[in-house]
Each structure stands twice: as C-alpha cells, then as structure tokens.
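One protein chain omitted, others in place.
Moving on to subunit A:
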Amino acid sequence: MRRRSFIQCIAGLTVVSSFLPSCQQQRVISGSIIGASAHTGHLLRDKNFAAPVTVTEHSVVVVGGGISGLSAARQLHRQGITDMVILDLEKEMGGNAACGKNQISAYPWGAHYVPIPNNDLTAYIDFMRECGVVTSPTDAPLPTYHDYYICFDPEERLYINGQWQEGLVPHYGVPDAERKQVQAFLHQMQVFREAKGQDGKDAFTIPMDNASKDPAFTALDTITMKEWLHQQGWTTPYLQWYVNYCTRDDYGTNYDEISAWVGIQYFASRKGKGVNVEHQDVLTWPEGNGWLAGHLKKELQPYFHNEALVARIQEEDGKLSIDYFDVKESRLKRIRAQQCILAVPQFVAGRILQDEARIRKVHQHIQYSPWMVANLRVGDLEERTGFPSSWDNVIYNSPSLGYVKATHQQVTQEKAVRNLTYYLPLTGGQPAEERKAAIERTHTEWVKMIVNDLDKVHPNIAEAIEEVNIMIWGHAMSKPVPGMAHGNIRQELAASVNNRLHFAHTDLAGNSLFEEAFYQGLSAAQKVITQLSGKI
C-alpha cells in the first residue's frame, strides 16, 4: 500500500463515518419552531381591518413590550402615571430578551448577557441595584456586583486548530507574526476605550448618542470595519475572523457591512468598573436578559395587554386613536390617548402610522438581520481536548456563534443533562432571502444543520440531543451600516410627531443593546412626562 491509497482510505473513512450519524438520526428529535409571532405580525401588512368595536380612554399607551417599552412604562409608573396601557403582540412581554424554561433550567431566546455597566449610567446602575445585581449603596465610590450574577469561570473557549483554547481571541496554533497583529488590534481598542474627542466627550461610549462628535472619530462611520482593518494593515485571517465574530455576535452584521465606528464601539465602549469586576466581565443569568426583563415587568402587570397587534394610529381631535387587533377575541379595539410611545422597530412603526415617507426611508436605510436561536437539551457530551466546557463555547470558522450553557450560572455541581443555547445570525445572504429560507426550513433541517456544526466539537451530539426548540427572529435587529451612527437618518426617524407620539427603540439608538433600549425608554418617558405636566 502506498500513500495515495492511504489518503483514499482515510477520505473514504470520513465519508463513510459522516453517513453514520445521519443513519442513526432516523431517531426523531423532539421540539418545535416557535417564531416570534410572524403570522400575526404579518396581518399588519396583509389584512384590512374593520372598524373598532370598543373605545376606551387612557392618558398614555406604550406600544411594544420589549426593553425600550418596558423601561419607558416603568419610568412612567414611577412618576405616578398610572392611566396607562402597554400593548404587545406576543404572549409574554420582553422582546429580544424573551426566555423559556424546561425541567432543567430557564434559558434565553435572545440576548443573554449585559456587560458591566459604565459607571456614568446612574439610572441604569440604580435599576441594577433594585434587582439586587449591585449590592453596594448609592454612595459607594465603586459599585459591588453580586457574585451569583457575574459570569462564572470558565467563561469562554474557542475550538481552533483541533483544540479548545481559553478565551475567544485566537492564539492556539496562531503564528507569532499574526498574533502580533491581534495584539496590536487589541491595543488600539484600549487606546480607543480611553480616547476623548475635541468636545471633551468619550470617543466611544454607551449610549452611542453620548459619544463625541469629533470628526476624527465619526469619520470611521463612513467606512466598513473590514475596510478599516485593511487600512491598518491587519490582514491576518485570525483577526478578521475574530472581529467578524464580534460584529455578528453583537449586531448580527458581517464586518464587511458594519460601520467601522460601530464595530469599534463593541470593543471600546465598555469601561465599567466595580469593586469585584473589570470592564470585560459580563453579567448573566440562566434565562439571559429575560431575568432583567422580569425585573422591569415587576410593577407593570396591571398595564399589560398581550396578544394585541396595533393596526393603526391616527390623530383625531387633539388625541391619538390607537386601533389594535385583540388576537384572543379576534376583534379590533380602539384606545384614545393623549400620549403614545411607539416602542417598536421602525419598519413596524411606518406601517402602523400608515406613513409612506417613513416606510420609504426605513426601506432605504435600515436592514433588519434575521436570526435563529435554538435551545438544545443535551445529555452527556463527548469533549475534544483542551480547555474544559465553558459558559460561551465558540467554534472557529463556524457559521454559528457557538452555544452558551444556560445552566452555567447554577451553583450546583454540574450535571450531565444541560441546556445549551445555540445562536445563528443569518448573515450568509441578503436578509430578505435569508428570512424567507429560514421560515421555510423544517425542524428536521434545522436540527441537521445544528448537529453538523456541533459534531466537530462533540462527536456524539446526534445521540446526545434530547430536544431542540427553535426560535426564528425574522427581524432581530437593525444593521448598523456606515452612516447609521453619525448620519442624520436616526434623528429624522426619532423625532416626535406633534408632541403626542414618541419613539423608543434600539434601531433608533443605532445598535441593539440592553443599555441603549433602557435609555431609549427613559428618554421617551421623559418626553411624555413633560407633555403631560405642561398640560396640567
């Protein structure tokens, strides 16, 4: 036997062995697809609603129970505005912070962590204190965070060059010259983290709108992250992969599409400090940001109207007529309100307001990226060599973002049966096509895709999977392409209408982060309060 025959044999062996799991996969893996009520949502696009059957009066209506809407409503409630209704399409409020639960643990359906808050975000830190996340009093020089909510060690690992390494920045098997590029990049991010503009403001910060307008930095909003990396001469595929991973992770956008300014924002805007944490630490819970949403919701239960699809909003006699389709009763109802906060994505806002100019602008400037999130209940998994199982487990060059162990923050001894949350931003093609393909894909096809991906790191994954539930987010978040951060489009779309209708959403903030949504809500609530108190 010679070398060639060997190569053939081994190639044959891999082909054959790759058939093996698929034969065994005849076993039906249970679970379902639970898209974010796309069907009901599309009624807005497709259906002509009749006249409303009931009319009620309220002073404020909040449309959308995502983080922006909840944060606005909570602020209004705290300011004594109790004649309020919150309308949301879904059965549960929470938006992208949705979560689920099975016999093992709770798990996230979307966003699953927040970074340590920047220390100037007082209102946000106060909220964290109320939740018990910050344990120190308001007058403490630095906040102390609850140990149970700081992500436990081991936090992250990357499967690269045949082994698991600690951390996500590629180093295992990376040649020295390329490692130096990665180091240079990280150093530059540290420089940006500390940089200030001519106006004295931080070059990069959260919320994005508080950042410096110094053209030295905002010029970065005119090129893509990939172009910027090439300008710097940082061409190693390891760094390109890492940056692309990060922009897909936070913004669902490839690095060759995203604004360089926003790409850098990911690395340079997080500078929170605490007694027991560093800026790179994160806060997380089994149900992800659903835990925080739960705290936002706490006092708001009486205001909730779930499964309510807002069909149109019109202005009549100095008031707003808000017509919504009550899914449970299958009837159109009307609320007449003095003030309204539209805490929905702009492509929905355009349709609700039947505002052709807005629809056109949104269509022209904003793209929404689709995502697939799967929760996997798995038994004992075979492991590859290297760093042990961590909170965030990423595979180099995989189309997915890997998986997060939902059971990681449990203090109990690790059990064989676990919940893994698998994230796949659908950034392969044009969003509309990806969205269509995603909706058409069957449960079996999704499971096969996931198994093929994770098979590299857990050879027995096909047998170990017990259940897979899948969420399709058709319009998960808006893409921060060049011009979104420092162009005018967001301001144009965010302007209140006749001081009665206000907007709050992360697509107006420019990026889909919990903190951005929180402040979107606060600022919209403030506008409502100003208007209402002005009238009294």
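As a working rule, a contact is a pair of C-beta atoms (placed from the backbone, for glycine too) under 8 Å apart; a residue touches a chain by one contact, two chains touch by 3 or more; residues count from 1.
One rule holds in what follows: contacts and distances are computed from a predicted model.
Engineer: As a check of understanding, state which of "NADH dehydrogenase subunit M", "5-oxoprolinase subunit PxpB", "Polyamine aminopropyltransferase" or "Ferredoxin" is the UniProt name of the chain not shown.
Structural biologist: Per the UniProt record, that chain is "Polyamine aminopropyltransferase".
Engineer: Which of A:32, A:412 or A:498 sits in contact with the chain that's absent?
Structural biologist: Reading the full complex, the residue touching the unseen chain is A:412.
Engineer: For a quick check of understanding: of A:276, A:452 or A:496, which residue touches the chain that isn't displayed?
Structural biologist: Of all options in A:276, A:452 or A:496, contact with the hidden chain holds for A:276.
Engineer: Based on the whole complex, identify which of A:81, A:97, A:150 or A:424 touches the chain you can't see.
Structural biologist: In the complete complex, the chain left out is touched by residue A:150.
Engineer: Where does subunit A touch the missing chain, residue by residue?
Structural biologist: 1, 3, 5-6, 8-10, 12-13, 16-17, 20, 147-148, 150-155, 162-163, 276-277, 281, 384-385, 388, 411-416
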